[in-house]
Each structure stands twice: as structure tokens, then as C-alpha cells.
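All protein chains of the complex are present and in place, except for one that has been dropped.
So that you can tell them apart, the chains are marked A and B in the order they are listed, and the count of residues begins at 1 in each.
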Amino acid sequence: MTTRIFGSGIRRREDPRLITGRASYTDDIKLPGTLHAAILRSPYAHANIKSVDATGAAGQPGVVAVYTGEDTDGVLNGLPCAWLIPGSDLKTPAHPAIAKDKVRYVGDAVAVVVAETRYQAEDALEHISVDYEPLDVVVSPKAAAQDGAPQLHEDVPNNIAFTWALAGGDTDAAFADAAVTVSDTITLPRLIANPMEPRSALAQWSAAMGELTLWNTTQNPHIARFVTCVVTSVPEHKIRVIAPEVGGGFGSKIPYYADEAITAFCSMKLGVPVKWTETRSENYLITTQGRDHIEEVEMAATSDGVITGLRTTVYAGMGGYLSTAAPGVPTILHGLMYSGPYNIPNISGTVYGVFNNGAPVDAYRGAGRPEATMLLERMVDLVAAAVGQDPAEVRRKNLIPKFENGHDVATGITYDSGDYESALDSCLSAAGYEALRAEQAQARADGRCVGVGVSSYVEICGLGPSQVAGAVGFQGGLWESAIIRFYPTGKANVMVGSSPHGQGEETTFAQIVAGELGVEVDDVEVIHGDTDNTPMGWGTYGSRTTAVSGAAIAVAARKIKEKSRALAAHLLEAAPEDIEYEDGRFYVRGSPDQHKTIQDIALMANVAWNMPEGMEPGLEASAFYDPPNFTYPFGAHIAVVEVDPETGRIDLQRYVAVDDCGVQINPMIVEGQVHGGVVQGVGPALWEGAVYDDDGQLVTGSMLDYALPRADLLPDIEVSSNTTPSPHHPLGVKGIGEAGTIASTPTVYNAVMDALRPLGVTRVDMPLTPEKVWRAINDARNGG
Amino acid sequence: MTVPVEITINGKACSGEVEERQLLVHFIRENAGLTGTKVGCDTSQCGTCTVQLDGVSAKSCTVLTVQASGSSVTTIEGISDGVDLHPLQEAFWNNHGLQCGFCTPGMIMAANELLSKNPSPTREEIRHGLEGNICRCTGYQNIVSAVEDAAKAMGGR
Partner (left out) sequence: MFPAQITYHRAGSVAEAVQLLSDNEGAKLLAGGHSLLPLMKLRLAAPAVLVDIGRIEALKGVSASGGGITIGALTTHAEIASSDLVQQHAPVLAEAAALVGDPAVRNRGTIGGSVSHADPASDQPTVLAALDATFNVTGPGGDRSIAAADFATGLLENALAENEVLTSISVPSVPSGAGSAYVKFPHPASRYAVVGAAAVLAVSGGACSSASVAVGGVETTPVRASSVEAALAGSDLSDAALDAAAAAVAGDLNGDAMGDVFASAEYRRAMAAVYVRRALGAAASRAG
């Protein structure tokens, strides 16, 4: 029963090539005559370049060419920032691919060597001498915004790239009238995305054709083509970007990087293919990081725990330069979500985007929403503690009541649909919340340090209406397109502009077509990732691929169905309005035996022997889907932890997630996204945080120091879901890619704080590493 | 400064002239052309380069090709012909034990050794057995389920 494929957890169609080691990622691709690039990177976080002498490298074994900023200056244009937040006095200082005069973070590119092998290219780097004049360094985004801080860019006073303000209601009055106010400063450290596949670029320039082909680890090949055109000046239609197999991205493969521009430059200069693949150490230094927020937050509430206001001042680190989408992350994707799932009538916030001497910061899984959810959920717990009520109950009394088609919040946006209380109830019930609290009381009586953390969340995803994108300064559209093409044998290709890289849409997209047209999933092949054979699209990020690209496929499939209905009517000699459709068959109403299958239709449309007057041959449809609104998935999560007060070590014992992402096309894949998302949010609560020292050197420079979640540190995640369809989406879908990451950081953080509360500990900065927890316990014991 | 080496990879003799400093993972990928084995880090932490070297799992980024000369290596391409799948491959597929797939070859090779030493592991034992392999996509849960499932299929219980 093919139609039932939609909504079932069938195994993924992309897996056979992956589990057998037969898939080709960028670094796996070999072109004859390929040369290898290695990039010399600044060891200083902030320095003037007085001179670069590359002559020593030129004669090294295997070296074909060495280029510096002098060579690229005027040939490569600067890297553009593509999210120009309006009304924020945004400054976009130049971002050259290879630094010529000044470096602004450790890892800034200074020169490139092209050699016959990567080993040789690395050897030659050691023979380039650069005379640096070190400058003062600033790492903290708040410190960077102060008068007298070292200035990264001449025309950016106080390093403030932009100031974005938000106001809804009358926040000052809310705080003046509040019976209860709580406040805290929340630090969200820099996070390193760590897709397991390092970034890579392979450029092949054809001088004869004036064509550039770029294999690239990107989440959005069409955007990469557009920006490659901007940076290299090769016309857009002469550039082909191919995202082959891509090994995870989590946002870090959205931006356009200097490295791919440099690789393309080298190929264009030398006329041969050139490949560059980052080492993991390079990845830690140069690939965009996430978060880097210092959030000063206050919440106002009644004595009964009803929230009346929220006020924030946020310093968001941008790193040395503005990455492609960076300004949109701590503003549009962050501040607009300050109401969360709660009724908060009065909200105001100011966000400073600040240059600091570190890797550029951009979208990282959740992008802005984890930072918003963290501060909200922290404040709600503080309110609960202040009014002496259970944190779950305080959440319940503030949740927006169930709505099915639109709810406006004080930040000015309209949620699509929500049933937040049901999600909370489901989660409390799945976790056995009352029993948990009883067990906790017993554990405390036994001298054990057990904590239960609760959080509710709503997120904005399915980005988004293009008109809104334009209004908020995004330098592109946010629609998606799809082409469905049936062949004479009844098999079909679906070409999409989005570019999944692990999310399984080769399967879910085929399930959509199967569901809409009654064909077998195996008769549908999804093509993505190559700008030469896919229609335009804006990429895979922001939990938007199934939501937006999937909708385009559904719309295209419905066009196919209507043409098929007309052709079936013609072949069955009936009126189109008398044709019924069921499960891949078109039949005359009342005579199911008189039918044409979709395969019959595909054959006839392709041979076109007998078409109705005026109907074009072929069975193909394309659709451009521009969503009317964002989608707003939501849920509630609970974590149980035990802290060892002697050491400060934390044991995450249980994690319960209830998510509502609307209609699910493949529940197995949805669950997998929740597992991975939750764990990626547990990381920053307990282990992950990039640390730069006062000189701007990355102390956590490898996987030896930056603690990623490992299998043996985690419990099984207990996952379940509710279904509240999106009212405006053709399939009722919302999106699930980021939900877990958004919810789990505050859930685990709140659990640990809950465990530590009897010891008198009220706050600890993330990540909650053992020593920090141990110190907080000792400080509290010693009277704070 | 190249030296001759010969390594049996997936049952086939692979010989070549390599630099003495070459890492085994690069021999496997560049000389033998088997790109299923990945490079994910440079500190021997992530396990994407895990292969079987003389019968036990090893991180091929932490072995010199010359060290392995005369040895026998099995990579992900060697545990099945790519059509008739190894039970672990089948189980990773059935249990959605992968998303982007980059860690998967190393994860399967590590799991293969785990099951060879402990044919009926508990979930806890599987988690510990995979502590040297990092996955950023799955949260490990379905990987653990896949290994559990493969153990049953392989007759462990």
C-alpha cells in the first residue's frame, strides 16, 4: 500500500552507499593532475603584517606556487556578509580572503602553498616568513565593546558591528510594578560545531570554457555558487558547485569561507584542479563557531509566579569578521523568540554584535534559539524558586493556551499553532514527574545530590517567507523549488535546490512523492547538491528542508496529479471532473475498473501519441514554494542528574523528550534527529566550550581538549511526540532538526542547579565542568 | 626518500613506494584508493579511520605505512562486497544507526571488534566499547541499538 509509506519509518535509501564505504565525500574525489593546497595561518590573534616573504617556500620539493595577500588583492573580492540587519547601524568591514595588512584571529589566512602532495605543501609552509607586529587582544564580547578596548577594525568604534533593539509592551512599567524580579548573567561559551567531516574544497578551472567547478562541503550549493561569483567574478552561470556527500554541518557549512575562494583562485591561476581539506586543528581555528553570548537578563513576575516582563542586554561575539549570516543569528533568530511558549506581555532587549579576536561566529545548530531558550528557561526556574513553586507548575501557568491558527506575541511575530500544555503534560507523564520528585526527596534525605530539570520551548524554523527575509535584511530568498520528472517507465526523479547532508531527505522526499502520487518509494530518486542539475534553492539549515523543500515537492506532485487527471480523462473518454484518484490510479467515478495508473499516464505523456488538444507532452512539474509564515515546533523536556559533591562530576541519568514537530513523514528519522539534537545540546551544558586565553590563543584546540559527547557518557534518550499540524503548510509539517539542541541545554542546566540548590549553589557558568561545580559547592559551604 | 611497502588490504596485496612518514590512512585512501576509511581528526580521538590491522582494530591515522608493511588490513570495503551486507551494516541500516555517514565506516569497524570480543554485549558495554569513536549526528543511541541487533543476528544471543 504505497500511500501508507508517507508517515512510516522506512529505512533510509541513502544508507547502502554510506554503510559500505562507497559514498564519495569531497576529499574522496580524485581528479587527474590535482595539486594540493595548504594555507599558512596567523599564529597571532591580532597583529599588523609588516611583511610576508614567501621566496623560501617557492623552491621546496613539489611546490608549484605560493600566493600571498599581494597576489589575491584586487583579484578576489572580499567575502560578503549576507544578512544586513536593518536599523542596527551595521558595519561590514572588509574581509579579504588572504590577509594583507592585518590579522584578526589565530587562523586568519596569510599565504597559500600549492604542491604536488599535501605533505609537501605543509612542509613548504614552514619556509614562509611573516613579520608580525602583535597588537593588543580582546576575547570577551562584553570587554570588546567597552571604551578603550583594542580595536579590530578602524571604522568600527568599540568593535560594535551592530546594535539591535526590540521592544514590545511596556517593560519598564512591568518591572516597576513587579512583586518579584529575578536576574542573572548567562554566559553561552563559543561552541565548535564539529561535523565529523572536515571542510574541503576541490576547484577545477577550465580556461577554455571560462568555467569553474567547485566540489565543496556546503549545506547550500546554490548560495555557494552565488557567493563564489561575487568573490571570484566568474559569472554565476559559469560556475558549477557540487556538494557531494557532506558529512554533517550543523550550521558550520552554511557560510562561504576564504578557503574555497583561495582554492578556486589557485586553480584559476594554475589551470589544474586544486584541492584543500582542512585538518581538524584548522577546523577548530577557522570554521565558524556558535553562541559566544553574554546575556544580562531580568524577569518580572507576580508573587504567584505569573511572568509580566523580560528585559535583556546581550553581547554577542562575532569573531574577527562578520561571517555570511552572522548578524541574523543573535537578532532575528534570537530576540524575536524571547516570548518562548509563554505569555509575556512586556519584552525588551538590546543586542550588541561585537567583533572580538576569535574565529568568526555564525549559525550553529539552533542558531539564536538555544541562546534565547536558555535565558528564558533559566529565568523561569529562578521565578519558580523565588515564589516557592514547582518549576513545572510555574511553566504551566505561563504557557500560551492551545491555538490552532495564529497567535501573536509581544516580539511582533505570529506563531502558527501550538499546544504547549499538552507537550508539558506528556513529558511530565512520560518522565513520571511526581515519582521523580519523591525519589529526589528520598535521595536528598540520604545525602545524595539529585536534580530534576524541566524546560518548555518553542522555536522558529521553516525559514521562511522571502518577503520577511528581505524585510529583515537577508540578502537572498528563503523559498525552495522542486522539479518532479516522470520517465516513460513510470519512474521519477525529484530535483531539489536544498541540500541535505545526513538528514535523510532522499528518503522523506521520496515518501512525499509516494504519498501524493501512489508510486513506490523505490521508483523515485531524489537528486540534490549539484547546481547544474537541480533548480535554485537556498539550502539546508534552520530546520527548513523538509518544511520548505518538502512543501515544494508536494505542490509539484499535486501539479503532476492534475495533469494526470486531465490526461486520464482524455484516455478514458470522461470529463476531468468525473475522474477520481486513489492510490496511484485515476478512474471514472463509479467504475473503478476503468482506470489509468500513474505509470500508464507517464508512458502516454512521454510518447504523446494521444494527448488532449492543447496539452503539452511530458509529465513533469516544477514548483517554487515560498512559505506564508515560519513554522513553530515546540515541546517539553526533562532531565535527571546526580552530582558527586566531592568531585563536582555530573552523571546524566535520564533524559525525556516530548516534541511536537507537526506531521511526521518518517518517524524513525524524526526520532534520530531528536537523539542527535538532544545530545548536541547536552554537550554545552556539561562539557563543550571553546576557550581562548587572554592572547586569543585557542586553548581547546583539538579533540584532546574540547570534550565532545561520547557514547559512554550518555543515557538512552526517552523520546515521544505529539502532533499539532502547521496550519499553513501543505503537509502540516514543521521541522525537527534543531529542537533537541534548543531544549536540552537549559533542561540539563536546570537539572544540575536543582541538584545543587540544597547546597546553596545558585549559579555556575556553562559548561558545568567538575571543577566549576566543585568550587561552587565549596564557595556555598564557605558562606558564598 | 621513498621506500617500498606491501600491505595486504582486504585480501589483496597492495604494494607501493611511499614516503617513510606517510600515515597508513593515506596509503589506504590514496595508494589503495579505498576512501571508505576517513580522516576526522589529527589527535587519534575520533575513530573515523578505524580499520582492522592484523586482526585487531586500529586507528590508521596513528600508524605509519612503513610500520604496517607486511601486515594485513581490513577496511569497511572488505567486510562485505557492498551488496550482500555484513550483519553490522544491515543492522546500522535497519536501526537508523547513521545520519551523515562519515563516522559510520570507523564505527562499524570498531563495533565489529567489540562483537568479536564480546558476542552478547549489554547496551552499557556497547557504549563503552565505542568510546573511541565520535559521532556528532546520532547521539549514539541508534548505533547502540544497531550493534545490539547485529549481535543477535550474528548469533550472540
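Definition applied: contacts are C-beta pairs under 8 Å (C-beta built on N, C-alpha and C of every residue); 3 or more make two chains touch, one makes a residue touch a chain.
Bear in mind the structure is a predicted one, so any value in this text is a computation, not a measurement.
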**Request:** Among B:14, B:64, B:85 or B:154, choose the residue that contacts the chain missing from this document, as touch is defined above.
**Result:** B:64
**Prompt:** Out of A:287, A:481 or A:700, which touches the unshown chain?
**Reply:** A:700
**Request:** Could you tell which one of A:72, A:281 or A:348 touches the chain left off the display?
**Result:** A:281
**Request:** With the full complex in mind, choose from A:53, A:172, A:408 or A:646 the residue touching the hidden chain.
**Result:** A:646
**Item:** For subunit B, the residues touching the chain missing from this view
**Value:** 1, 3, 19-21, 23, 39, 42-45, 47, 50, 53, 56-59, 61-64, 66-67, 110, 113-114, 129, 131-133
**Prompt:** What residue numbers in subunit A mark contact with the hidden partner chain?
**Reply:** 118-119, 122-123, 279-281, 646-647, 649, 687, 691, 699-700, 702-708, 710, 713, 769-771, 774-775
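Please note the rule applied: only the chains that are shown with their structure count from here on.
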**Asked** Can you list the subunit A residues touching subunit B in their complex?
**Response** 9, 11-12, 14-25, 27-28, 30, 119, 194-198, 245-248, 250, 279-281, 501-504, 668-669, 671-672, 675-680, 702-704, 708-712, 714, 716-717, 740
**Prompt:** Quick one: in the complex, what on subunit B touches subunit A?
**Reply:** 19, 21-22, 29, 33-43, 45-46, 48, 75-77, 80, 82, 85, 89, 92-94, 96, 98-105, 108, 123, 126-128, 130-131, 133-144
